[in-house]
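Omission of a single protein chain aside, the complex is shown with its protein chains in their original locations.
Chain lettering (A, B, C and D) follows the sequence in which the chains are written, and residue indices restart at 1 in each chain.
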Amino acid sequence: MDSYLLQIFNGISVSSVLLLAALGLAITFGLMRIINMAHGEMIMIGAYTTYMVQNLFISFLGERYFDLYFIAAIPLSFLITGFVGYLLEISIVKRLYGRTLDSLLATWGISLILQQLARNIFGAPNVDVRSPRWLNGGVVVFGNIQLPYKRLFIILLAALCIAGVYLFLFKSDSGRRIRAVMQNRSMAESLGINTRKVDSMTFAIGSGLAGIAGCALTLLGSIGPTLGTNYIVDTFMVVVLGGVGRIIGTVAGAAAIGIGNTTFEYFTNASLGKVLVFLAVILFLQWKPQGFFSVSSRVLDE
Amino acid sequence: MKDVLKVDNLCACYGESIVLNDVSLKVEPGKVTCLLGRNGVGKSTLLKSIMGLVKTPKGSVCLNNENIIKLPTYKRAQKGIGYVPQGRDIFPQLTVHENLILGMERNGHKKKSIEEEIFELFPVLKTMLDRKGGDLSGGQQQQLAIARALISEPEVLLLDEPTEGIQPSIIQEIGRVIKKLKNRGNVTMLIVEQYLEFVMDVADYFYVMDKGRIVMEGKTEGIDPHEIQEKIAI
Amino acid sequence: GCSGKVEEPVDNKPGTDTSAEDTIKVGILHSLSGTMAISEVSLKDAELMAIEEINQAGGLLGKKIEPVIEDGASDWPTFAEKAKKLLQNDKVATVFGCWTSASRKAVLPVFEENNGLLWYPVQYEGMESSPNIFYTGAAPNQQIVPAVEWLLENKGKRFFLLGSDYVFPRTANKIIKAQLSAIGGELIAEEYTPLGHTDYSTIVNKIKTAKPDVVFNTLNGDSNVAFFKQLKDAGITSEDITVCSVSVAEEEIRGIGAENIKGHLVSWNYYQTTDTPENKEFVEKYKSKYGSDRVTDDPIEAAYIAVHLWAEAVKKAGSFEVEKVKEAAKGLEFKAPEGLVKIEGENQHLWKPVRIGEVQEDGLIKEIWSTSEAVRPDPYLKTYDWAKGLSD
Amino acid sequence: MSDSILEIRNLTVSFDGFKAVDGLSTSVKKGDIHFFIGPNGAGKTTLLDAICGRVKPAEGKIIFKGMKDVTKMSEHEIVELGIGRKFQVPSIFMGITIYENMELAAARKRSLYSTLFTKLSREQTERIQDVLQKIGLYEKRYRTPAALSHGEKQWLEIGMLLVQQPEIMLLDEPVAGMGRKETDRTGRLLKEISEKCSVIVVEHDMEFVREYADKVTVLHEGRLLDEGNMHKIQQNPKVMEVYLGRGGEGCA
Partner (left out) sequence: MERNLRYLKGSIFKGRISANDIIITLLFVVLALAPLFLSDFRTNLLGKFIAYAILALGIDLIWGYTGILSLGHGVYFGLGAYCMAMYLKLEASNGKLPDFMSWSGQNVLPWFWKPFAYAPVAIILSVLVPAVLALIIGYLTFKNRIKGVYFSILTQALSIIFVVLFVGQQAYTGGTNGITNFKTIFGFPLSGFSTKVTLYYVALGFLILAFLFCRWIVQSRLGKVLIAIRDSENRARFSGYNPAIYKTFVYCISAGLAGLAGALFVPQVGIISPAEMGIVPSVEMVIWVAIGGRGTLVGSVIGAILVNSLKSMVSESFPAVWSYFIGISFIAVVIFMPYGLAGLLNQIKGKIYAQKAQKSVKRYSSATLNILEESGCDEYVG
């Protein structure tokens, strides 16, 4: 019984990790139509940023303030990864709008370069990020189910990010501007919107969110040059299953894949779990080719 | 009188093919000027060049005596040019309301809400505020595009075939509004139109284009529409 | 379009090609990119260091060793291609390389076809003994089997087997299962996760539910980091359930974070803390060459001694020719950082001491048990009754 | 009823509850140029969408030649039956030349086999040449349509329909954006076409309608408002109010 309850929690937790990792992609891919194969490397940059923040805290502030490093690392991961995203946008990605497939190729190239850079800067082996002490342990419920603080924290972080993204995109002027630009660039410009600025800010935000995901992932797994490759396909699946261009779809997609994965894995094994989830996604798409939340359109050839 | 908009020796091209050849034209403030011509002579291209949406290797576009040929499109829009393109480029996934609000982008959302006047002109939009722009019918989209441009209160409004696909009664209504705005004297328009009768009714001045050049111009007052019709038809 | 070449039996004499110059080429074939780079890059470093040592000491048979480095890119066909290139194109005298058993299996036919020589430096699942390969890592009876014995005696009978989904863990677990059923252990569960798997919450939940005495861990690569971090978060410490790993060494521990794995066990032949004079010197050299933050570990040491063993064999043979070197290598002894090792002529594996260790707070490993002497390699487990039927 | 080529019976199309077409029944006679007019948003385009299979109606039938209910068929099957469609926004293939566009439209057989193994007949190629001349794109036939103006694209799309030789042609605002002269040319073309084929046209250009309509159906809010010849329609005060405007038709 406990085991089932814990498994439900695990499902939610895995979903929250996926959501966090996919949220940035929901923007760069879902809205901007850039098949950003370097998204995983943005996550990696966030993770390495956290690593560096940790090291800086250790070298300059000592053990006493060590636990605070993570608080600083979250916004810094966002900013630094966002800045890298910004640089990529103004140098490469800006030439790829409207060329969705080409964007895949170019960003694949970017991802190779970033991985190799990480290897050259930080070395090929994994690096260790110590979690802050206040995230060690967990709350014990129902006697002996321990819900790790780290996982609770990630769920909270994912919820905050999704709320932030929702408010930003759908309730703010900038959000409206972003959506307008993504739908019809030249018309948006004709209405007086500086599309270049909107483009690069949007891409930076999408990348920054990946950075936050990377920061969160340091709590759970390994930080190495190939960190991102583990997440790239799953995150694309999340966005596609939910419906490209729909933020709410991304939430639903993450939930479905996360919970599906842990459930299948519990009753079979990890390999089969993954196969079954992906098979289920493929079958689901046969039935609903546009995912959970499709963007309907009267336009003849979307 | 001073011209709000002045185009001089403008050339425009798509890739290697040159579409506009040394086009010059002037638009006086508070006046409605219209641009006539057969299909494919470059009327839309001229409006796009003024907006900065196509390459213009040669010539100048002056807004209030300032040459804006080097400015990016959005700056031109911010300087006061409104544009309703042919093919009603609305934002398909945004609601009608959001589409309209975007009209206020150029003057930085100074006004907070959409004026009733717009809805008087296009009553159908008021009933569809929450529908997605892309779901509207062709004519409704056209109305939305015009409404959006009017909301931005531009100094110069470029309209590319605004009556295309709109039902007759609303065309009349648009005609009336244009005249009303003209009488108030606070809007200047350059209209591309095929619908000659409509144009003769609202315009003060006209240009006729053929194969990327201006081939005829004049005041609409007192001119025989048939004369223009013939010139266009050549 | 046929050229005038005549078909002849494969017989390229390594060394003959380069004899005019005063260098002898050797190949180094590891994954320098892709997922396995994490582990293999350090092996390359260790091998280069050994080559440098030999060159500084005057080279081999009057020649300087010139390493030709190739990137297997974590992709098995690439390994095969690069092996071919090293043997056919560069005509290297020998190759040091590979990590995963998969890459070794991929290059094996290439070495046999071209009569090349490969020195393979990583512990593996056994059941193999190619005449063209020298195995300097542990055979199962030098790592897995003694570890299981020790655990049964000291930790308990209920085993939970966890591994990455590929040949080494699967074969290792097959051996362990046979061993458990023969000497009274109990198999609770057997779980595999794909290489690179990152979420272990479900597995940890299964472990928690099953309450085994021991988790025998054959996970490889990144997955270990995720597994140990998530195990600790679930509130399971080494006191509750002991995890014994055979693919986690000092290098991996750095990525896992010592605080996450502290107290858990590992089984290897060598640790950075191994107390021999040779090791002191080795660790010092390695750190001064590659940085004081680097650590040495078992595969690094095995890669390092592979180069020296080859050099010794060459000296003894007085030739670089594969057949002569192989012959000379038989029974060769060498004072390695892990202690005295000896090449077993019969199967070209090494006699090695076995050590079980516990991970310390500082990320280093403290030996808590060891065999008094080097153990004879037995890749087919012929000396164990319960292992009958495993090897065919 | 034997001379009706298309029967629309109690057709309803709804989008999330909004009925764009609402219980519409009418029929199109063989050889007629049948106009559908009505205010913006009346449901005209939606009606054409339903006929050619783009949207599936919630209710009702569309019977082709008294036998087949096309609401159950997929788009390409409907085309093979002989129903051709021109869209409101011109849609043509940008990656192949104008000539190849015509070729694809002209082919009688559209199976995998025939596209691989058969060539167009002499008659078909001649027809293509002919139509290209007629729509004034002969000179540009080896160019890709990307370089055409809006009006030219409209013509190309009509041209593709012409070589397709359907039994019914559905045209959505074919003269939108065309000048007077081109409009007349299009009209004459329609007359010519209607000798062999029925034509359904949606238009807002009243002059055009008056000139060429055999029959006019007025839609309003998805329902039938009036039907008959143009003269009769023009007299209907309700039509004037919702569609034509106070000043009668147009504003000339």
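FYI, a residue touches a chain if its C-beta (ideal position, glycine included) is under 8 Å from a C-beta of that chain, and two chains touch if they have at least 3 such contacts.
Just so it is clear, the structure is predicted and the values come from calculations on it, not from any experiment.
S.K.: Which residue among C:53, C:165 or C:259 touches the omitted chain?
M.R.: From the options C:53, C:165 or C:259, the contact with the absent chain belongs to C:165.
S.K.: Which residue, A:62, A:98 or A:143, contacts the hidden chain when the whole complex is considered?
M.R.: Of the listed residues, the one touching the omitted chain is A:98.
S.K.: From the list A:72, A:90, A:248 or A:272, pick the residue that touches the absent chain.
M.R.: Reading the full complex, the residue touching the unseen chain is A:272.
S.K.: Please give every residue of chain C in contact with the chain that is not shown.
M.R.: Residues of chain C in touch with the missing chain: 1-3, 5, 7-8, 10, 32-33, 69-71, 73, 75-77, 80-81, 84-85, 88-89, 100-102, 105-106, 108-110, 113-114, 127, 165-167, 170-171, 174, 192, 194-195, 392.
S.K.: Residues of chain A in contact with the chain that isn't shown?
M.R.: Residues 29, 33, 35, 37, 92, 95-102, 104-106, 108-113, 115-116, 120, 233, 236-237, 240, 243-245, 271-272, 274-275, 278-279, 281-282, 285-287, 289-291, 294-295, 297, 300-302 of chain A touch the chain that is not shown.
S.K.: Please identify, in ascending order, the residues of chain D that touch the omitted chain?
M.R.: Residues 52, 54, 74-76, 79-80, 84-85, 87, 91-97, 100-101, 103-105, 107, 110, 112, 114-120, 140, 142-144, 146, 160, 164 of chain D touch the chain absent from view.
Assume only the chains that are shown with their structure count from here on.
S.K.: Of the chains present, which has its C-alpha mean closest to the combined C-alpha mean?
M.R.: It is chain A that sits nearest the middle.
S.K.: Most remote chain relative to chain A, going by C-alpha centroids?
M.R.: D
S.K.: When the centre of a chain is set as the mean of its C-alpha atoms, what distance in Å lies between chain B and chain C?
M.R.: Taking the mean C-alpha position of each chain, the two centres sit 75 Å apart.
S.K.: Any chance you could list the residues of chain B touching two or more other chains?
M.R.: Residue numbers touching two or more other chains: 135.
S.K.: Out of chain D, which residues touch more than one other chain, so two or more?
M.R.: Within chain D, residues 89 contact more than one other chain.
S.K.: Once bound in the complex, which stretches of chain A touch chain C?
M.R.: Chain A reaches chain C through residues 2-3, 6-7, 10, 13-14, 17, 115-116, 119, 123-131, 136-138, 140, 146, 148-151, 219-227, 229-231, 261-262, 265-266, 269-271, 273-274.
S.K.: Spell out the part of chain B that touches chain A in their complex, as residue ranges.
M.R.: 51, 53, 72-74, 77-78, 83, 85, 89-94, 98, 101-103, 105-107, 109, 134-135, 148, 152
S.K.: Could you pull out which chain B residues touch chain D in their complex?
M.R.: 14, 17, 37-41, 44, 86-87, 124, 135-140, 142-143, 161, 164-173, 175, 194, 196-198, 201, 229, 232-233
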